[in-house]
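Here the complex is missing one protein chain, while the rest keep their positions.
All chains are identified by letter, namely A and B, in their written order; residue positions are counted from 1 within each chain.
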Amino acid sequence: MKLAFDILTIFFVSAGALFFLAGTVGLIRFPDPLTRLHALTKVDNLGLGLVVLGLLPQATGLFGALKLVAIWLLVQLSGAIVTQLIAGTVRHHGPHG
Amino acid sequence: MTSFLVAAAAFVLTMVTLGLFVILRRWAEVDHMMVAQLLGTGGVAILLLLAAATEAPPIVDVALLLALFAAFAAVAFVRSASSSEQEVRETASGG
Partner (left out) sequence: MTILSAFDIGLVVLILAVGAATIAKRDAFAAVIGYVVYGLLLAIAWVRLSAVDVALTEAAIGGGMTGMLLLGAVARLRLAKGSDARPSFPVRFAAAALSALVAAGLAIAVLSPPEAIPTLAPMVMENLAQSGLGNPVAGVLFVYRALDTLLEKVVLILALVGVWSLAPDSVWGGIPGLRVYAPPSSTLTFLAQLLPPVGIVVAIYMCWIGAKEPGGAFQGGTVLAAMWLLVMIAGLKSVPSISQRWLRLLVVVGPVIFLAIGISGMVLANAFLAYPPGYAKPLIVAVEFALTLSIGVALGLLAAGPPERVQPQ
């Protein structure tokens, strides 16, 4: 059982780390603030989700697991809204504000 | 398992470092504001991985506060950017 949990953890956390890599590459390579913002928010959030998924088998009890999921939900929701706010600033200031 | 989780945390830290380097080198305000998003996801991931690696559940609470305050900091940045633009418009129109 523990081995199965460990394999799951390694798999999902690695996938999450890969998405963080992809997000950072997007941040470096994309030409425009809006596309960079898109890469940063969507991809990094997905990476965090996968990391949380991978850490769930290692969590201490039900409360610990629920806390992890709650943190991910919080980051997801607030991140989505904050991205819209930042994008709104780009719209007002122009891409080289 | 512990060393794997710490290695993952170190990897995400490297990604966050690269992201910060790229963002802070640009000159546009709008790019700098993305820093809050980067730390809100990357920093939280690092802390959650450290919490599991060192088996210290209180570190998850630090991640919780980091998530909350990264969002709050982003709102502060956006508000500052919008107000400064309004002030520029007001002074330009002779206010």
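We take it that a contact is a pair of C-beta atoms (placed from the backbone, for glycine too) under 8 Å apart; a residue touches a chain by one contact, two chains touch by 3 or more.
The model shown is predicted, which means the values in this text are computed figures rather than measured ones.
Although one chain is omitted from the display, it touches the following shown chains in the full assembly: A, B.
Along subunit B, the points of touch with the absent chain fall at residues 3, 6-7, 9-10, 13-14, 16-17, 20-21, 24, 29, 32-33, 35-36, 39, 43, 46-47, 50, 53, 56-59, 61-62, 64-66, 68-73, 75-84, 86-87.
Taking the whole complex into account, subunit A touches the unshown chain at residues 74, 77-78, 81-82, 84-85, 88, 92.
Keep in mind that, in the parts below, only the chains that are shown with their structure count from here on.
Averaged C-alpha coordinates give centres for subunit A and subunit B that are 12 Å from one another. If you check the complex, the residues on subunit A that touch subunit B are 6, 9-10, 13-14, 16-17, 20-21, 23-24, 27-28, 33, 36-37, 40-41, 44-45, 47-48, 51-52, 55, 58-60, 64, 67-68, 70-71, 74-75, 78-79, 81-83, 85-86, 88-90, 92-93, 95-97. Within the complex formed with subunit A, the subunit B residues making contact are 1, 4-5, 8, 11-12, 15, 18-19, 22-23, 28-31, 33-34, 36-38, 40-42, 44-45, 48-49, 52, 57, 60, 63-64, 67-68, 70-71, 74-75, 77-78, 81-82, 85.
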